[in-house]
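For this view, one protein chain was removed and the others were kept in their places.
The block that comes next holds chain A.
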Amino acid sequence: MTAPQLDRFSFLQEVPNRAFLVGNVAFAVVYMLVITFAFEHGNPVLFGVLVATEVFHLVQIVGYCWTVWRRDAERPFDPDFAGSVDVFITVCGEPVDVVAATARAALAMTYPGQVQVHLLNDGLVAGKDNWRDVEQLADSLGITCHTRVTPGGAKAGNINHALRATSGEFVVVFDADHVPHRDFLVTVMGFFTDERMGFVQTPQYYANQRTNLVTRTAWDQQTLFFGPIMSGKSRLGAAFMCGTNMALRRTAVLEVGGMCEENIAEDFLTSLFLHERGWRSVYLPQVLAEGLAPDDFLNYYKQQFRWTRGSLEVIFKYNPLLRSGLTWAQRWQYLLSASYYLSGAVIIVSALLPVVFLLTGATPIVTSTMTLALVFVPYMWLNLYVLQRSSNSCYSWSAIAFSLSAWWLQLAALYAVLTGKKTAFAVTSKEVGDGGRPNFLRLVVPQLVYVALGVVALGVGAAREGLSPSLMANFAWLSVHVAISVPFVVAASPSRGRRAVPAPPQPPRPVEPGEPTPEAVTVGARGEEVLR
């Protein structure tokens, strides 16, 4: 039933080492206690801010170790399950070739029950030029196309519109660029033998991950989430929908009023509502569809902004801790997932501490810099080792750098949520130019301002302190923060057409009889080839 998976799926194979997880939490607690109580306090405001950031880190570390402590182990499964399925392929202006590959792959899926494939065409309401082409594609393939004429609710609205027009017991959702494997349905649908199973989520695999820095980094970030984190959440009954490559029970979704249209991250919030009503979920850690990562910095930025804003709205408008229908494990898991996006504020505060010292001489704590090193360095190294080990070495420096450099994006999203400012929902564009990298430097102006501020601060600090140990330590910290922003800035900066060099070939995946042809998968999976 399951094809052998190659090493490119090794992110699914993490085996948590609990000794390291316990050690990580212990080191984090000790570091927190030492910072708070063992050292002489400096500037009270800075000290308070430092402690607040360390509390945030501690909660995130404890939450992470708790989440990845163990994977989901076993669920009821009926291999002969044959409930009727509507396959929804959401389309909003993607190239017709991309949509065609996905639709053909969906039609080729094997399943003992009834399957209807539908194109959910939002091209018309989104003002996309190719919406008629999508309808023609549906005609040519003999599948239904639901073209909305009344806008609203973005992708959630599109799905809800199709829910009203269809009647299958179950719904499977694919983004237009996520090509399902032939065995998707037979591998997934059997979980619905549990009558309270509300939805099944599978990984969101990026087949174009080797195209450029942005796709590589976006994928590296996904590996951590779809590797240990989602498996752990599934164990705790808190696996949530991720918008694509998922199967839903119609009655469950309808019970909560369809996909939530009020939130920019409709999948996250709808999951919360389903869990609140007692529906179960499972995450199946097996790549059963292959899609496209955002392939330039703008698309990546928009995607991250959307996720951030949606998650923060959940905290401020639907605080999971206050949702009485959720178990405590679910409450904390939702809060941990959403609060990750508050880290922007924490990161910029940490980054500003050396700048403040260089400008004013004020520090949050007063201690020998080497004593601080003795406490901090082992804690930091162990933390990173746990991250690396729990992701089965699929995480990367650029993934960390992108996460840590997204502070402005996260602050902007936080501001938008707190002020209720509207932001346009933008479906990630999959267009790939055949030239160089476009210029997106305007998106990283805050990072460049930080670098400039750091240089000025260094001058001020050097004039005041000379080459003191404190100056050296803070200069080193400043260098660390600047270095972290380098991959982010590089990805945003323009370059000439190096991308004309073909991407390294993906490892071959065994093709079963009846599976979509390799050409179809390849065309669907690699944006740059779509345009040739």
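Heads up, the rule we're going with is that a contact is a pair of C-beta atoms (placed from the backbone, for glycine too) under 8 Å apart; a residue touches a chain by one contact, two chains touch by 3 or more; residues count from 1.
To be clear about the criterion, contacts and distances are computed from a predicted model.
Visitor: Pick from "Dihydroorotase", "Glycosyltransferase family 39 protein", "NADH-quinone oxidoreductase subunit L" or "ABC transporter ATP-binding protein" the UniProt protein name of the chain that isn't shown here.
Guide: "Glycosyltransferase family 39 protein"
Visitor: With the full complex in mind, choose from A:Asn24, A:Thr53, A:Thr102 or A:Ser231 the residue touching the hidden chain.
Guide: Touching the chain that is not displayed is residue A:Ser231.
Visitor: In terms of residues, what is the contact footprint of the unshown chain on chain A?
Guide: Touching the chain left out of view, chain A contributes residues 2, 4-7, 9-10, 12-13, 70-79, 190-191, 216, 220, 231, 234, 282-286, 368-371, 373-374, 376-377, 380-381, 384-385, 387-389, 393-397, 399-401, 467, 469-470, 472-473, 475-477, 479-480, 483-484, 507.
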